[in-house]
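The complex appears here without one of its protein chains, the remainder shown in place.
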Amino acid sequence: MAGLSVVTYRPEPSEFAWTFGGVPPVRRVRPGDVLELWTEDAFGGKVRGTEDLVSRVIEFPYVNPQTGPFHVEGAEPGDTLAIHFVSIEPARDWAASSTIPFFGSLTSTHATATLQDPLPEMIWMYEVDRAGRTVRFQARRGDFSVELPLAPMHGTVGVAPANLEARSSLVPDAHGGNMDTPEMRAGVTCYLGVNVEGALFSIGDGHYRQGEGESCGVAVEGAMDTVLAIDLVKGRMTAWPRLENDTHVMSTGSARPLEDAFRISQVDLCGWLGEDFGLDPLDAYQLLTQVSETPVANVVDPNYTFVSKVAKQYLPSVSPYGGMHGRLSDVAAAYRAERA
Amino acid sequence: MAGLSVVTYRPEPSEFAWTFGGVPPVRRVRPGDVLELWTEDAFGGKVRGTEDLVSRVIEFPYVNPQTGPFHVEGAEPGDTLAIHFVSIEPARDWAASSTIPFFGSLTSTHATATLQDPLPEMIWMYEVDRAGRTVRFQARRGDFSVELPLAPMHGTVGVAPANLEARSSLVPDAHGGNMDTPEMRAGVTCYLGVNVEGALFSIGDGHYRQGEGESCGVAVEGAMDTVLAIDLVKGRMTAWPRLENDTHVMSTGSARPLEDAFRISQVDLCGWLGEDFGLDPLDAYQLLTQVSETPVANVVDPNYTFVSKVAKQYLPSVSPYGGMHGRLSDVAAAYRAERA
Amino acid sequence: MAGLSVVTYRPEPSEFAWTFGGVPPVRRVRPGDVLELWTEDAFGGKVRGTEDLVSRVIEFPYVNPQTGPFHVEGAEPGDTLAIHFVSIEPARDWAASSTIPFFGSLTSTHATATLQDPLPEMIWMYEVDRAGRTVRFQARRGDFSVELPLAPMHGTVGVAPANLEARSSLVPDAHGGNMDTPEMRAGVTCYLGVNVEGALFSIGDGHYRQGEGESCGVAVEGAMDTVLAIDLVKGRMTAWPRLENDTHVMSTGSARPLEDAFRISQVDLCGWLGEDFGLDPLDAYQLLTQVSETPVANVVDPNYTFVSKVAKQYLPSVSPYGGMHGRLSDVAAAYRAERA
Partner (left out) sequence: MAGLSVVTYRPEPSEFAWTFGGVPPVRRVRPGDVLELWTEDAFGGKVRGTEDLVSRVIEFPYVNPQTGPFHVEGAEPGDTLAIHFVSIEPARDWAASSTIPFFGSLTSTHATATLQDPLPEMIWMYEVDRAGRTVRFQARRGDFSVELPLAPMHGTVGVAPANLEARSSLVPDAHGGNMDTPEMRAGVTCYLGVNVEGALFSIGDGHYRQGEGESCGVAVEGAMDTVLAIDLVKGRMTAWPRLENDTHVMSTGSARPLEDAFRISQVDLCGWLGEDFGLDPLDAYQLLTQVSETPVANVVDPNYTFVSKVAKQYLPSVSPYGGMHGRLSDVAAAYRAERA
């Protein structure tokens, strides 16, 4: 494990990607590389106080900047890219959230259109206590304040989409993108099907923490220092983003209405239980009915996202994708040992 | 606490209720009573082996029998009924699950209608290990077998609905009913708005365990011995079923599409954070965005159900509904002490 | 045809039904009877001027009163009731419409719940010009006024539901009910599956006219003088309400989300094209793809409703349901001749 190949990259503001697909790579990397990356927050760092209303400081479509894309040497359509999150750490001691007119799950939107007025636009600023591993919620219309555990994650992880498309970084779909799931935390391996040569993956949209569903559409948004270990599974396609950590395997689905996101994630997980674990589809269906956990990721983005997960302890003892998660966990351990 | 009033009731087969509303009470009970009840499984106990296909042994609409309804003395429209689950224990050492033609989340249904053939109808039988607190999953088309933790709950808890309606025991809605949430376990207090004199509540549909979403529509279905402590909140209406346990407050929503169930549960929880905890609606919306857990209950019933929950540790220190959950927990403790 | 059996019935205010199911019949009628009925408007006649806000004059759930139910002699579960609309004529020279807080397609609702304020509650009164066969729209916030063609229809037609249920008269479902389709006009025969002895059908919710979708949820609501001819198809069940007129056959579906209402109506119509017209399901699917008309009925009620229709000229030359529509059209002609 000596001789880790480490790539360090911090984008200039002019280097951000605003879409998955349709943009040239910022770097070429190799399977086996470790990447030390910095990601800007979803606001491009422009919301720094309660007066910095999104409608005032953000010019659409320049929202949710991505670090990337990275061209992975040897990645071809039909392969699967594996991205292991070694660490995800806040790069600032503050973060921001906001209501945004006609965006969020508890308001009418441009899609769920009504004749009503929008909700008020407001900003909430969060202080980060790195030692205590917390962020502080402070009510805007009252005195209530509370420390919440830091739980860093990336809202957006994806590759260039299929079908010659380029999709906004606000969109989650089969290529990954803005899935906004708290499961995308340190220690997880994310599997993404490769649609174009080089895969062209990007990450962004760090959240210092987020509830399930991301109700108002804006988490505790913050810049991140993130370390990834990447690898490639040649000749095996992955239709929808899958995740694996030490205890669970997980499938995602992104669609509207929300039940379709649920269905996709469950059907994909049934398929995975067949491919790697040897279960019959109906047995898998029955088993998932009794044991699956299905944390909803977002109910706010252009597609809604569900995660369906099952604990490995309830499955045949198999290391899926040829043991990829274990190997990348070893790389992560080696990296941490080197840095220690 | 001496002098607990305990009502014991085990229905005859002829006494089951198949709807919420539209049936006369089987017993009159009083606020403060403890109820020792037995509930039949959703199949009416008729699925006892892998040959007992639902389409063969069940005559619709005689499915999902309810124990009740109970007339609560003094309950009037505009009040809230509190039902505390003291204990929920398997009444048999076996349980059953099944696929049912055109029912479940991973098949077309009578509502999501297609021209495709149904999935095969199959039964899975589960053995209960009471000492080990497990049930055993055994694949039907393969050798795989695994012990799953026992996690008893009631799929169906409800009162007579509003609007002069009678609803099938398969339906979840504002009156409760077939919500199918694993949160309905021992230790929880369920708050239900009273729509008719006497409230007329029933319970049923015991699950020895269930995954989130209840994918195939049928959990590990089993008869239950269940103990309840009930009480009444006079003059306060509860629009959608709410739950409280020692650590969390929770709101439910039941609707289609699934995002509407999510919205209802979140808007209701925002309202609750205002009513009892003094938070402004937009502050509540922001706080929930960062801390709420939203376990999906079912994606299979005539309405889908979501639960939105927030840990009390992130809220102002308040005992909602005038401390009802604490008082009923005390009754439960007294009952257990008496029985010990 | 001499010797038509004509039943005339005008309900007292105390005789209205507010649900389908759960109420005793007001009259017993026989297959072959002609019924002369009067129906109150959906507001119970209480909205008579622009100050009569619904939230002020209506006490829920006493909205959308039904004339009925009628017990049809000989009707048993598994039969089909045929109701032919001989005539539907305004019983008043005025009608009313309204916005209702959190009700309608272009506002958040109690199901599609948001934190926004409701739209303003307003009343629009319509004058009827019986000679000119028009109603007059008059803007409330401007001078614009326009004559609209009178196009009388019944929003609500249904029988007692299956599954021991009683459903609010605001709900459309497999039993019919509040479908709110403009296709329910004079000259149409409506087929409804019988779920309980006597069928127990009711009608109400007259609309002097209505657009497709009934956007704000409230049509030009008015009392009606309506004449029906009824008959029974023994031993043939109809799963969802079907309609037939001289030129088209139509199936309805009521569900959420709206695509499920579409799917139900299309799958049912494919089935009908098989049952009565001999088409293979996939040929029916292909033919409907090219020729079906699918007027959306309502996008506002607890279930949304679609109608799928196909012109008889594109089908094999068959009289469905044994020529029932033709026979009831003859009864209608005989009735009109007698009254002329």
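For reference, chains read A, B and C in written order, and residue numbers begin at 1 within each chain.
Operating definition for what follows: contacts are C-beta pairs under 8 Å (C-beta built on N, C-alpha and C of every residue); 3 or more make two chains touch, one makes a residue touch a chain.
Not measured: the values here are computed from a predicted model.
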{"item": "Residue, one of A:Leu150, A:Val233 or A:Ala255, that touches the chain absent here", "value": "A:Ala255"}
{"item": "Touching the absent chain when the full complex is considered, from C:Ile58, C:Val220, C:Val233 or C:Met324", "value": "C:Val220"}
{"item": "Which of A:Ala91, A:Leu115, A:Val146 or A:Ala186 contacts the chain that the document leaves out", "value": "A:Leu115"}
{"item": "Of C:Met237, C:Leu282 or C:Ala337, the one touching the omitted chain in the full complex", "value": "C:Leu282"}
{"item": "Where the missing chain touches subunit C, by residue", "value": "97, 99, 104-106, 119-120, 122, 124, 137, 139-142, 144, 146, 148, 209-220, 256-259, 262-263, 266-267, 270, 278-280, 282-283, 285-296, 299, 304, 306, 308, 314-316"}
{"item": "Residues of subunit B in contact with the chain not shown", "value": "106-108, 112-119, 257"}
{"item": "Contact set of subunit A toward the excluded chain (per top definition)", "value": "18-19, 21-22, 60-61, 110-115, 162-168, 170, 253, 255-257, 260, 263-264, 266-268, 270, 281-282, 285"}
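Everything that follows uses one rule, which is that only the chains that are shown with their structure count from here on.
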{"item": "Centre distance in Å when subunit A and subunit B are each reduced to the mean of their C-alpha atoms", "value": "33"}
{"item": "Separation of mean Cα positions, subunit C and subunit A [Å, integer]", "value": "49"}
{"item": "Multi-chain contact residues (two or more partners), subunit C", "value": "112-115, 257"}
